[in-house]
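The other protein chains are all here in position, but one chain of the complex has been omitted.
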Amino acid sequence: MKKENCGLVGIYNHPEAARMAYFGLYALQHRGQESAGIVTWDGSKLREQRGMGLVADVFSERHLGHELKGGNAIGHIRYSTTGASLLRNAQPFMVHFRDLRLAIGHNGNLLNTVALRRELEQEGSLFQTSMDSEIFMHLVAKNCNGVSIEEAVAKACARVQGAYSLLIQANEKIIGVRDPWGFRPLVIGRVGATTVLASETCALDLLEAEYIREVEPGEMIVLDKGKMQSRQAVPQEKRKPCIFELIYFARPDSVVFGEEVYARRKNMGRVLAEEAPVDADFCMPFPDSGVYAALGFAQESGLPFEMAMIRNHYVGRTFIQPSQDMRDFGVRVKLNPVKGMIKGKKIVIIEDSIVRGTTIRTRMKKLRELGAKELHLRVSCPPICNPCYYGIDFSSKGELIAANYSVSDIARFIGLDSLHYLSLDGLMEAVGADQGYCRACFDGEYPELPPEGCGKACLET
Amino acid sequence: MKKENCGLVGIYNHPEAARMAYFGLYALQHRGQESAGIVTWDGSKLREQRGMGLVADVFSERHLGHELKGGNAIGHIRYSTTGASLLRNAQPFMVHFRDLRLAIGHNGNLLNTVALRRELEQEGSLFQTSMDSEIFMHLVAKNCNGVSIEEAVAKACARVQGAYSLLIQANEKIIGVRDPWGFRPLVIGRVGATTVLASETCALDLLEAEYIREVEPGEMIVLDKGKMQSRQAVPQEKRKPCIFELIYFARPDSVVFGEEVYARRKNMGRVLAEEAPVDADFCMPFPDSGVYAALGFAQESGLPFEMAMIRNHYVGRTFIQPSQDMRDFGVRVKLNPVKGMIKGKKIVIIEDSIVRGTTIRTRMKKLRELGAKELHLRVSCPPICNPCYYGIDFSSKGELIAANYSVSDIARFIGLDSLHYLSLDGLMEAVGADQGYCRACFDGEYPELPPEGCGKACLET
Amino acid sequence: MKKENCGLVGIYNHPEAARMAYFGLYALQHRGQESAGIVTWDGSKLREQRGMGLVADVFSERHLGHELKGGNAIGHIRYSTTGASLLRNAQPFMVHFRDLRLAIGHNGNLLNTVALRRELEQEGSLFQTSMDSEIFMHLVAKNCNGVSIEEAVAKACARVQGAYSLLIQANEKIIGVRDPWGFRPLVIGRVGATTVLASETCALDLLEAEYIREVEPGEMIVLDKGKMQSRQAVPQEKRKPCIFELIYFARPDSVVFGEEVYARRKNMGRVLAEEAPVDADFCMPFPDSGVYAALGFAQESGLPFEMAMIRNHYVGRTFIQPSQDMRDFGVRVKLNPVKGMIKGKKIVIIEDSIVRGTTIRTRMKKLRELGAKELHLRVSCPPICNPCYYGIDFSSKGELIAANYSVSDIARFIGLDSLHYLSLDGLMEAVGADQGYCRACFDGEYPELPPEGCGKACLET
Partner (left out) sequence: MKKENCGLVGIYNHPEAARMAYFGLYALQHRGQESAGIVTWDGSKLREQRGMGLVADVFSERHLGHELKGGNAIGHIRYSTTGASLLRNAQPFMVHFRDLRLAIGHNGNLLNTVALRRELEQEGSLFQTSMDSEIFMHLVAKNCNGVSIEEAVAKACARVQGAYSLLIQANEKIIGVRDPWGFRPLVIGRVGATTVLASETCALDLLEAEYIREVEPGEMIVLDKGKMQSRQAVPQEKRKPCIFELIYFARPDSVVFGEEVYARRKNMGRVLAEEAPVDADFCMPFPDSGVYAALGFAQESGLPFEMAMIRNHYVGRTFIQPSQDMRDFGVRVKLNPVKGMIKGKKIVIIEDSIVRGTTIRTRMKKLRELGAKELHLRVSCPPICNPCYYGIDFSSKGELIAANYSVSDIARFIGLDSLHYLSLDGLMEAVGADQGYCRACFDGEYPELPPEGCGKACLET
């Protein structure tokens, strides 16, 4: 199973729909940097532009002003996963089907894809990719005889398990759906006569659209004939929004699952300060992870807040290899400590999560070299001990440091004077009203499991 | 006169000199984003790679691993000025002269270029560019008869007025010089058997080089035959380092003119809090200007520090134009306020400088729309009332808002409840020991003036 | 219906199969310049590289030496048609199907695609392109239950009508098929242990492969387990090879349908000289069309052969527009007459075909301006009066000048002293043994017609 976090935007009824979609993706770029694509309906057919890389690299004025004609558009950005990054897998994914031109963008991860694919192939369906969204499209096609496209999408939803927020362009219509658990976010906004669907509200802000509400778990939004209609695609399950969106994924200026991300992250820092106070000279984050939790930690603890690791804003995503005698270059080039701030100091560092622990270890070593007296790490979420089946690309269990080592072992490995993870109770306190969050990465309680016999690698291409 | 801030790095005696220079420029990228270049001496000739854009775009592994052979290198990055950005003007600038292959990189701005050029042309010198550094090279050539290249460089220095930190590659030698006032920075570092010259210490940090000392005003450093030698190029004047390097230009993790930039900027915020305290809910910077002064302001005032404007890290330097009904897009796309933090709040914003005031005005308007109750702006330097002749590209006097309006007028234009600029005395208190800083942009006391008859535009190409 | 001539190459059992396919396509570039693609089987999956433009532009050493691993490969180049040129339509076209990774390259044009597609969509098949080859692949998938891939391909062949030479990579196997009429060419060659399938023998020559024989109409060649096997895919019809391959498409150094193209084209010129001799000073072709017929004409008539129109070898396929007062630039830039040869001369020009007549008209006008005394045009095939349904992109009937005007009208339009087209009998004499050639473009006798209700534009995307 390919795991990925992604970003979605749909623009309905705007004279420059592609341009709006472009800026929507721009605001959501933190959700994916591997590929980007926009599809528009020009009145008689779909037009597309997809490419590898950042939104700013994939689209030019020629695309937005000329080629991507039309008043409706959907856009997608994809997370940079390791392994083969292929243009073929860039979304939105397009197909022709009778009189319909269809395009789909998917955020999430389906669970029963192996069985579904086997069944579809048995009946002669051909596949061009290994993407979940192609399977979904085949299900739509199989269920389309004599029924509306909305009906066919609902029938397809009934067949798939797992996490999905979907946008579908079906000729002039745009359809948005969210899985019955509501794992991944999807919000509705409006600006003038234009309706916007997007993964996060930060996209609405940039488009100057007003935030209306979330798409509900299991709900289908249909934008057609100038209107927005809602119907239930599949019966809603117990709501299980992904708590990691609040901890890490969403942009701090977004409202996700109805919660203000900035305030929730500061709260995590506050509770952390209560749970594990330190006698130190100051606290600091590593930019830009941990900044907001660190603000909360500083305000609760009364410790001065500092930014003593300086980020190089011009570091791109690829490096020319340094010369042989430059160790740990990949880590050092991004952040450089302010020497004068470190020497002889007792420092609390706030991080938003630890996955493998190797980068942070390198940084602690550097701080020790510069004369730091004490190093205390405070992590604004509990230890990540379990893989995610719903769309986040954590390392496998074998690579998750917290799945294999005790907190004291980790502290020793990283080279810390003390280490504390926010407790699960503390996290729940910080996020406010319990929306029934999926916390499986922390506690292993999966709302829905992949069918047996479908190991992690079974569909890897 | 072309004004520009730039970055320099020289690597002497390293098997991969070009690669080291590349990473040095990488660390100095904040000093210039228009063009980048590296020249190496391969034992028999100079090799060069220059190009428009960021360091990461101009050089590839092919250049660093293959083409830019040699154990000595100099590199240069150039500030993005408005107007014609030509590859022809990218540095280092190379010439052949008898048995010498020469390359020069220049940070600063010369004052008497018109007269010098007229004189040189009278004698038949040909020019390929309008750069100060080409004039300098002609002066070297004219003074080279029967003397060493060091002597010729010294004679050239005696002819030019203004600001310069220079690196010259002369066959296998590297020569570094700083003007007699020491306007622009230049430091010496060492790692193993390698000597590094660089504009700021953050480049030394990335190269893991130890900071030795500054090149002194008027000093010439000669790297030759494996050794570093020092001589006086021109008699030292009263030391006049540019105070704006501490306020704005230098990276906060650098040590410039012997001062820790991070600590000095925090001090500016502290003094600002003393000079003009506010009763507010919190204080915040606009990332990334003003961050360090804001930390100082918060710590001195006891106000909470917040980061309630969120920076989009994926914004490139060029935009596709937004659609017509998206106002102020260029400003909004970079920073988005966290709505929940703004409404009904009294806010202090800390900025490091105001030049024209238009961007900040747009931002204040947005904060008002989101319901901010009071907006107080604190600026961590005095009003900029005078143009700079020594290499910083401020707008002309007509465009400098502080040169034309009173503080209260500016506050009204921007839409503030209060505005305070750090006083000149306060600034001097914040920077510590007085090194005789050039503060002409604030007080108009220019150490050296351009010759009469040389208006600002006289050499513009 | 998309009409296209294309080129195919298959390489079976060579350590550098992709590299061999690359050079095979290189030799076939005259058959298509729009796009190129190569697919290899790397032992566990297919690898592909496809792109718009010439073979030399689409592939780099990185592709051939590194990415396109594997001992078997198929390649395709596509004709440059007007209208939308999309990467999506570049071939080979790839799909996944159960344990099979399939890729297909197609030269030709199917007739019953509308009906087939309607039927397939009824059963829920999804389409990504409008290409005939995708329809073929769906038919293979539908017929694959419990039978071998060869059997499924044969069943698919039984369902389609029209012209096709196909190469299919099915995991490690390569399958080559030719339609039952044998419209388009496909030959078999061998070099060492490697089997080569290609559209023309010029590809075998470059690969130093020995020409074995043609794939027979209706024959399926299966390359598997190191061996070549032959079976009948569909019953052979009356053989109908496309005579236009001999007149125009094939490279003059190829052997096509067992005939030497060079010799056949010279024969056309010879017969033309017999049918319509002229008293002239010399005869000449327009490079490079008509060169070989002109050689035959000269040898038969005894007139001197000249090359008095000089081709600019550096003309690319796209032009920057000339300035307004430069008329007919697009025509003149390619060929410039040798003035001294034209003035006062009686000239016979030999062309291989006339489609719309506008380019040749411009050239004749230029020759008149330079003082040509008489201009006689001899065309080495009969008038083209009918569109082709089997893969050649003639203009529509409305644009074919010979379909709408008499020979004397055409002569007047072009500005000729005399015009003669080779007679159909003369053409048959020139090509030697009658292989039952399809001559429908000349005489309208179509071996197989598209189903009713399927106009030319019915499937245009």
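For reference, chains read A, B and C in written order, and residue numbers begin at 1 within each chain.
In this text, contacts are C-beta pairs under 8 Å (C-beta built on N, C-alpha and C of every residue); 3 or more make two chains touch, one makes a residue touch a chain.
If you're wondering where the values come from, they're calculated on a predicted model, not measured in any experiment.
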item: Missing chain: touched chains present in the view; value: B, C
item: Residue touching the undisplayed chain, where the options are C:Tyr12, C:Phe93, C:Tyr262 or C:Phe394; value: C:Tyr262
item: Of C:Ile168, C:Leu295, C:Ile354 or C:Ala402, the residue in touch with the unshown chain; value: C:Leu295
item: Touch criterion as defined above, residue of B:Glu121, B:Asp279, B:Asp425 or B:Glu445 at the omitted chain; value: B:Glu121
item: Residue of B:Lys45, B:Lys238, B:Lys343 or B:Lys397 touching the missing chain in the full complex; value: B:Lys45
item: Residues of chain B (touch criterion as defined above) contacting the omitted chain; value: 45, 94-98, 121-130, 137-138, 141-145, 461
item: For chain C, the residues touching the chain missing from this view; value: 14-16, 19-20, 22-23, 26-27, 29-30, 33, 54-56, 59-61, 64, 192, 202, 205-208, 251-253, 255, 260, 262-263, 288, 291-292, 295, 298-299, 304-308, 310, 312-316, 318, 320-323, 325-326, 329, 332-333, 336-341
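Definition applied: only the chains that are shown with their structure count from here on.
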item: Graph distance between chain B and chain C, where chains that touch are linked; value: 2
item: Furthest chain, CA centroid comparison against chain C; value: B
item: Chain centre separation (chain B, chain C; CA means) in Å; value: 62
item: Chain A and chain B: spacing of chain centres that average the CA atoms, whole Å; value: 37
item: Centroid spacing, where centroids are CA-atom means, of chain A and chain C in whole angstrom; value: 49
item: Multi-chain contact residues (two or more partners), chain A; value: none
